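One chain of protein is taken out of this complex; the other chains stay put.
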Amino acid sequence: MGGTGGPDKLIVNGKRLDSRKLDELRPLTIKAGTIPNAEGSCELQMGETKVIAAVYGPKEVLPRHLEESDRAYLSAYYDMAAFSTTDRCRPGPDRRSKEIAKVMRDALAASIILEKYPRTSIAVYVEVINANAGTRCAAITAAAVALADAGIEMRDMPIGVAGGKADDTVILDLDNQEDNFGQADVPLAILPRTKEISLLQMDGHLTKDEIKTIFSMCSKASDNIQKAQKEALLAKYGREKNE
Amino acid sequence: MILENKMTNKVIVKDREIVIPGDILAEGLDYLPSGRAFRDKDKLYASSMGLVNIKGRVIKVIPLAGKYLPAEMDAVIGTIVSTGKHGWQVNINAPTKADLNILDASNSYIDKRRAKPSDFFQKGDIAFAGVDKISENGYVSITMKGGMYKKLIGGVTISISPTKIPRVIGKQGSMIKTLKDKSKCDILVGQNGIVWMKGEPEMLFKLTKAIKLIEKESHTSGLTERITKLLGGKK
Partner (left out) sequence: MSNSLKDYTCKLLEKNMREDGRKPMDFREISIENNPIKNANGSARVKLGDTEVIVGIKLDVGSPYSDSPESGVLISSAELTPIASVDFEPGPPRERAIELARVTDRAIRESKVIDFNKLCITPKEKIWMVFLDIYPINDDGNLFDAAVIGAVAALYNTVFPKYDEKEEKVLHKELTKTKLPLSCKPIMCTFYKIEDKYILDANAREKSISDCRVSIGTLDKKTVCAMQKGGEGTVTSEEILDLISEAFKRGDEVRKLIK
């Protein structure tokens, strides 16, 4: 946010540098069931951001003291591959990754019907293999597909999307440049059915009106992202219908 | 805003439609959720990836994905993982291990004072068993009581998606009959996605191929003919 050495302008004639409209998502492709070992999995590409999500479980809880008699223990892991960033990062989760794993876990817990799986654990793992902003949002959208692919019961399938601000203008789904040199970033997880918010973070400077605009932009985008999630799952399971 | 005093009742999905978690199924209090469906206020929604099944007022979602979740009366194939004082822990391909009590270890009467666990099962043994009870907090116990259950000696097991087990069995058991007849192997199918088979190594090899083909291509037509051909049998 607010970095120096960036381009003079991020928005020219109402268009962004990658020629997107202000409220336009980057190209989104989602594939379900990409990891044979996992109960559920998903590979998602959003512009140049690429993430892989895997769900293992419900399975036995280890260590045993974490076991809950009335619901599943949900754990989440978020990590960036060493080669995923322009400057190599040290392998293994750092403090930032651990924080993202925590907010992601809480966001997913809001949708999963954990009471259906007492005394078990459900593990959601995300590996970022190429990072170009919005990785935590991509992680949530991908994790939701992986959870559905694992047959885990949910009240809704959450999606992740970010709103923000650059050149004093509210924009949707920031890329690396907009994130680094813009004025604000608001990653959200939204439950498309109820439009409730299950992840909210923000940094930068925004007015209340701008935040309102971001909420409505992201809420609208949530339907499109959900559509992509559903298409990915139908591509894997759709043929069952014709039996 | 004017509150509607008359509730609209309508089904939003079609029978056999595929839904994802959160998809709306129906509006109104007339309809009842079943399987992987739930009610939120006056609407019904799907809670998992599944196939819609509408029968009168009951809207059911049948899961298409996921790990085997035990249900009472299921027939399962499990591997003994450890022996305790009163019985065994058994891996039945479910989220948690199942308990097999020594009193349930055989179809015959067992005298608890004389019975030793090693008389019945050892680590690594394979059992065809029934799911007996599932406690409120998810403890699963299985039993060998009931005519068809037995310890499986020799043979190999393969695992497939539990949602595909009905395909391996086929309508009125037609597919499993084809598999048994053409391969001349012993075959047992657990609802937990484990298939046990015993016979000539070359036949087991072909049988494995056939079962994996059923798992992968269960939606295609002419499957029985292809399976017959694969197993090298004539019609």
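For clarity, chains are labelled A and B in written order, and residue numbers in each chain start from 1.
In this text, a residue touches a chain if its C-beta (ideal position, glycine included) is under 8 Å from a C-beta of that chain, and two chains touch if they have at least 3 such contacts.
Since the structure is predicted, the reported quantities are computational estimates derived from the model, not experimental observations.
Screening B:Ser34, B:Asn53, B:Asn101 or B:Thr208 for touch with the missing chain picks out B:Thr208.
Across the entire complex, the residue among A:Ala53, A:Leu172 or A:Leu206 in touch with the chain not shown is A:Ala53.
Across A:Glu24, A:Glu67 or A:Glu127, the single residue that touches the chain missing here is A:Glu127.
Residue-level contact of subunit A with the missing chain is found at 34-38, 41, 48, 50, 52-54, 56, 59, 77, 79, 81-88, 91-93, 123, 125-127, 129-132. Although one chain is not drawn, its touching partners on subunit B can still be listed: residues 79, 124, 126, 154-157, 201-202, 204-205, 208-209.
In this section, only the chains that are shown with their structure count from here on.
We define each chain's centre as the mean of its Cα atoms; on that basis subunit A and subunit B are separated by 33 Å. Against subunit B, the residues of subunit A that register as touching in their complex are 39-40, 57-60, 69-70, 111, 113, 117-120, 147-157, 191-193, 229-230, 233-234, 237-243.
Across the complex, subunit A is touched by residues 16-18, 20-22, 24, 36, 38, 40, 45, 47-49, 51, 63-67, 69, 95-97, 137-139, 218-219 of subunit B.
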